[in-house]
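With one protein chain held back, the other chains of the complex are shown just where they sit.
Order of writing sets the labels: A and B. Residues in every chain begin at 1.
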Amino acid sequence: MSEALSTALALLVGLDAKLIEIVLLSLCVSLSAVAIAALLGLPLGAAIAVGRFPGRQTVIVVLNALMGLPPVVVGLLVYLLLSRAGPLGALGILFTPSAMVVAQTILILPIIAALSRQAIEDAWREYEEQLRSLGAGRVNAAVTLLWDTRFSLLTTILAGFGRAAAEVGAVMIVGGNIDGVTRVMTTTIALETSKGDLPLALGLGMILIAIVIAVNAAAYLTKELAQRRYG
Amino acid sequence: MIRGLLLSVALLAALPALAQEKFIVVASTTSTEQSGLFGHLLPVFQKKTGIQVRVVALGTGQALDLARRGDADVVFVHARSAEEKFLAEGHGVRRFDVMYNDFVLIGPKPDPAKVSGGGDILGAMKKIRAASAPFVSRGDRSGTHTAELDLWKQAGIDIATEKGSWYRDTGQGMGPALNTAAAMSAYILADRGTWISFRNRGELAVAVEGDKRLFNQYGVMLVNPARHPNVKKDLGQAFVDWVISHEGQKTIAEYRIGGEQLFFPNAK
Partner (left out) sequence: MSNGAILPLRLAEVSFAAGGRTIIDRVSLDIETGPSTIILGANGAGKSVLMRLMHGLLEPSSGRIDWNAPERPRAPRKQAMVFQRPVMLRRSAYANIAYALKIAGIPEPQRGVLVRESLESVGLSHLARRSARVLSGGEQQRLALARAWALHPEVLFLDEPTASLDPSATREIESVIKAFDAAGTKVVMATHNLGQARRLGDEILFLNQGRLVERAPVEEFFAKPRSAQADAFIKGELPWT
């Protein structure tokens, strides 16, 4: 354990170029996935929250269930889509970071949609009468609530980021863990573990955990400050 | 927050542009990659030709399947019979011998089957079977796995029916399988390259080596562009040609771990 710690510190202090490349790629892939998933998932969650349509309850149940999609299954499905033998093979993005972004976006889209749906539905219960009294239609209301619940939604987005940054099954399959091209923190940890280089793997793991903790701390502080300022 | 999102999307859009440089995808095996050979070999090739080689490392079976789906330009594996089948199916253009390394039988220092120090692999396998000593198999259709199954057959043991709880079929790559063997103090067949770089040895050490039957031949093939039109045939052929060329072969021979040469070039 202490060897892992000293390895990790040595890597960080030495600003090892390879390590930085891996960390930056991990952040780039997961942040991109979160950005796209948020762009799609937040409006989707809001629409389901304030909408009334047949089958709404079923949609909510399915969306909640999809939060538990196993990453390796998502990876397999996206691989089959993007393979040259598959329908989207002509795009040629298999084994590139773009494919990893696609896979992670699919993985976290249900999380963002389902959790934002919950947050906005709770808010809708409080605001519905007043907003309708002011003359706001459903679309207006959805947009208004998206902004009003922005701090809860930030937590949701960060939950999505945490899930993306921590998963290995999807990016391993669609990225191929190619040295210098699609190797991210989690796949590197898997590789080093399989090589028996446990101290290095643990060191990288600690860095990954530190990043996730930092992101969550930022989310918590933002929410606390917002609560105090906006009520 | 908005700025961060825009930055990520911009970076993402730029990634395909980065990928515009010349590159090929080579399907190879986990044991070859983990031996570190590619880290030594590929930069030399890239410097000479400007072609980036992207290695996707899987088990031999999976690597060949990847190529069958057209997702690789070149295959670089070590399972002769599987490679011949691949060729016969029309997925490859031509097979070339590249190099060989050897397998070693690894075992726990307490050596319950009493095989340590020997040079006869078949005899050792028979003794392990007789003693029902713990044995870890990769079980993943890899070149190593194929070689292991072949050795049981040569030793006259029908492992499919004769295996008991002493035989652990793990379905893992070489590194994880070695981890498992170390944890269980079991015997395991490994390629020398992975063994030399393996750090988590526990009680394990080389038990049997040097038998000619432990010879592990590597072959390289260009994936057939007639069958898979997207294959980068010029770039891929450049790689195949270089690897069997005098310069490529010399570079392979120069790769060492702990002063030891790992791979012995034998292209004709």
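Note that a contact is a pair of C-beta atoms (placed from the backbone, for glycine too) under 8 Å apart; a residue touches a chain by one contact, two chains touch by 3 or more.
These numbers were taken from a predicted model, which means no experiment stands behind them.
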Output for the hidden chain's shown neighbours is A
By the document's definition of touch, the residue of A:54, A:68 or A:135 touching the omitted chain is A:135
On chain A, the omitted chain is touched by residues 126-127, 129-130, 132-136, 140, 144, 147-148, 150, 229-231
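Please note the rule applied: only the chains that are shown with their structure count from here on.
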The distance between the C-alpha centres of chain A and chain B, rounded to whole Å, is 34
Contacts from chain A onto chain B in the complex sit at residues 28, 31-32, 34-36, 38, 83-86, 89, 92-98, 101, 154, 176-179, 181, 191, 193-198
Counting only contacts in the complex, chain B reaches chain A at residues 1, 4-5, 8-9, 11-12, 15-16, 19, 25, 30, 33-34, 38-39, 54-57, 69-71, 172-176, 178-179, 194, 197-201, 228, 230
